[in-house]
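Of the protein chains in this complex, all but one are displayed in their positions.
Chain IDs A, B and C follow the sequence of writing; residue 1 opens each chain.
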Amino acid sequence: MDVPFPTLLLNLGEKMPGIKLYIGIWLGLVVATIMEVVIRSLPGPASVFLTIILLIAGVKAIAISLYYQNLRYEGIRLATLPLAAIIGIVFLAVSAGLTITMGM
Amino acid sequence: MPQPIPNSTADWNNLFNLSAIIAVIAVVIVIGVMVFFAVKYREKKGQSKFIPQIGLSRSRAREAVIFASISIILLASLTVASYRLTPNARFPPPVSQSLVIDVTAYQWNFKFTYPNGAQTIGECYIPANKSIIFNVTSSDVMHNFGLMDFRVKIDAIPGRYNVIGVTTPSLDGNSQLNYTIRCYELCGSIHSYMMAPLTIMDPTVFNYWLANQTATNATLPGG
Amino acid sequence: MNDDEHTEKSKSSYMPLIIASGVAIFLLGLAIYIPVLVAGLIIIVAAVYKMFKDGAAEKFSGTKETPEEETYPLESVTNEKLGLWIFLASEILIFGSLIIAYAYVRVNSGSWPIATQTHNVFLGMTNTIILLTSSLAMILSLYAIRQGNVKGLKIGLGSAFALGIAFLVIKLGFEWPELISKGFTITSGLPASTYYVLTGLHAVHVAVGLVAVGYLIFRAYSLGFTSSKHIAVENVGLYWHFVDIVWMFLFPLFYLI
Partner (left out) sequence: MFFLIVAGSLGMLMRTQLATPNENFLNPFTYDQVVTLHGLLMILWVLTPLAAGLANYIVPLQIGAKDLTFPRLNATSYWTYLFSGLLLVGTVFLPGGSANTGWTLYAPLNTIQFSPQPGATLAILALALFAVSVTISSINFITTIVKKRAKGVTWTRLPIFTWSILMTMALALFAFPPLAAGLTLLTTDRIFGTVFFSSTQGGSILWDELFWFFGHPEVYIVVLPALGIIAEVFMTFSKRPLFARKIFIAELAAVTILSVGVWMHHMFTTGVNFDVLQAFSITTMAISIPFEGLVVGLVLTLYKSRIKLSAPMLYCLAAMFTVTLGGVTGVLQAFPVLDYAFRGTYWIVGHFHYVMAGTALFALIAGLYYWWPKITKRKYNESFAKITFVISFIGFNALYFPYFFLLDMPRRIATYSILSGWASLNFDATVGAFIFGPAILLTLLNLILSYRKNESSEANPWDSKEMEWTGDYSGTAEASTTKDNSIQSKNGDKS
């Protein structure tokens, strides 16, 4: 518990990637958004849309939280907070979902 | 002549007594030990504050595991017992072998619709020695179709049909058996009065009554 | 609880009391009589303005931990950032539950209007890109101030603010009137309910974010940030990006699927 913590990690929060990376990410996000819309306009079963589009959305969210919210450089310990919340939500979603689909 | 106890109630009582006994034993042990300690190790006058250490610095993993496993065994056995009973209520015998009654709860009464379309309000008549399936829903707020004499309950939820099944006992000597259906979910001001008598009759009498219902599709005066 | 009062006294500020009472009066009005709501709103706005003036929002920030405190396992994180992340976790839970509610009623109800026919996908996409861009502006302003570039900070914040405004204008000024004219009003059944409540709540978050960004701009001009002193920029940024993330999900859920 009381291990001495490497001092070089202490100012990780301050470490930031270059400006180019941010703009690159932004371009990627915009492209992803347009892709979502394009995919929607393609013919095909709705369930496929749902999965693909939500996957893209998830990727976008992760990208934002990793780079814009700087989580990638904060280390996993801080990330556990949102992760815990997401796990809780997924749990609620699954249980609630079961009560719809298989409810008698 | 005393009213017979429905099977579901008998099973329920057995399970309840069993688990209640275990529970009481558990309470008695825990509290007994606690009170015993509290009395035995009470601080006496002029007693030195110095107490000999007995190895408390040691981790108590073993004891914890033992306690946990004991309770796991108890709970598991009770669980098995309880799941053996559960299906009686939730998964009744097929519709073909049973009388299906649609129950619509509303503020503040129950409406019973019989297979032949006959309706009664605020009172229910069912034959003895038969498996009955209540198909419960609600037309306004959330109610609860509670049949405590059979130890079963199911929520009456708008937009949703919930099934609860009971097997009626035989009359054994009584002309008819009288039970009460209550609402067990707060549903508004008159909740306290929301109940309906459940009458179990001899099957032939019941069929005659039901036939009459269809002939003159008269709904009985609501309770 | 007396203990809270003790803390309150020792800090001798009436701002929390004023804000709380304002919110309370606001809710009172919301429930009973709308003019009261306005009164509450005025109190809140006044309090917020007061906080702008004396930068009290900074005083809300925590006391710095002294080096001889145990901070395992989060040594590298400031108290404010930790607190903000905890807050964001709760926000995740709120929006998550709302989205679950949406999915729940949607799956339960047999028929659901086809999104692309109800909603204007183009406007939705524009809004998405606007939000993304404002996020970019936000992070770039943080980047700028880390370099000590105050001008860049001001530009970044300004554009983020403007884009946020643009988002709200498009949503409330164009989309909702269009939908309402189509008879897709808030009272017209579950699809409308879910849409207006979720996007509405998101819009409220955007508005709150705008206030915060406005505060940052105000600070940037009055007291000023330096390359070492810019916790507020980073934390507001975190919140802003979170609002962005939420929209990343709301957009496909409502406009595409």
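The rule we apply is simple: contacts are C-beta pairs under 8 Å (C-beta built on N, C-alpha and C of every residue); 3 or more make two chains touch, one makes a residue touch a chain.
Fair warning: this is a prediction, and the values are worked out from it, not measured in the lab.
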item	value
Visible contact partners (per top-of-document touch definition) of the missing chain	A, B, C
Among C:I42, C:V169 or C:L190, the residue in touch with the chain that has been omitted	C:L190
Candidate in contact with the missing chain, chosen from B:P94, B:G117, B:G159 or B:G173	B:G159
Listed residues B:A10, B:A26 or B:A211, member touching the removed chain	B:A26
Chain not shown, touching residues in chain C	1-8, 10-11, 13, 15-17, 19-21, 23-24, 27-28, 30-32, 59-63, 65, 68-72, 74, 79, 82-83, 86-87, 89-91, 93-95, 97-98, 100-101, 104-105, 108-109, 186-187, 189-190, 192-194, 196-197, 201
Where the missing chain touches chain B, by residue	12, 15-16, 19-20, 23-24, 26-27, 30-31, 33-35, 37-38, 41-43, 47, 49-51, 53-54, 56-57, 59-61, 63-64, 67-68, 71-72, 75, 78-79, 82-83, 85-86, 89-91, 107, 136, 140-142, 144, 146, 148, 151-155, 157-160, 162-163, 182-192
Touching residues on chain A - with respect to the absent chain	1-2, 84-85, 88, 91-92, 95-96, 98-104
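We take it that only the chains that are shown with their structure count from here on.
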item	value
Farthest-lying chain, centroid of Cα atoms versus that of chain A	B
Interchain centroid distance [CA atoms averaged], chain B/chain C, Å	48
Geometric centre distance via CA averages, chain B-chain A, whole Å	46
Cα-centroid distance, chain A relative to chain C, in whole angstrom	19
Contacts with two or more other chains, residues of chain A listed in rising order	none
Where chain C touches two or more other chains at once, by residue number	none
Residue numbers on chain C that touch chain A, as the complex places them	72-78, 81-82, 85-86, 88-90, 92-93, 96-97, 100, 103-104, 107-108, 116, 121, 125, 128-129, 132-133, 135-136, 138-140, 142-143, 146, 234, 237-238, 241-242, 244-245, 248-249, 251-252, 256-257
Complex contact set, residues of chain A against chain C	1-2, 5, 9-14, 16, 19, 22-23, 25-26, 29-30, 33-34, 36-37, 40, 46, 49-50, 53-54, 56-57, 60-61, 64-65, 67-70, 74-75, 77-78, 81-82, 84-86, 88-89, 92-93, 96-97, 100-101
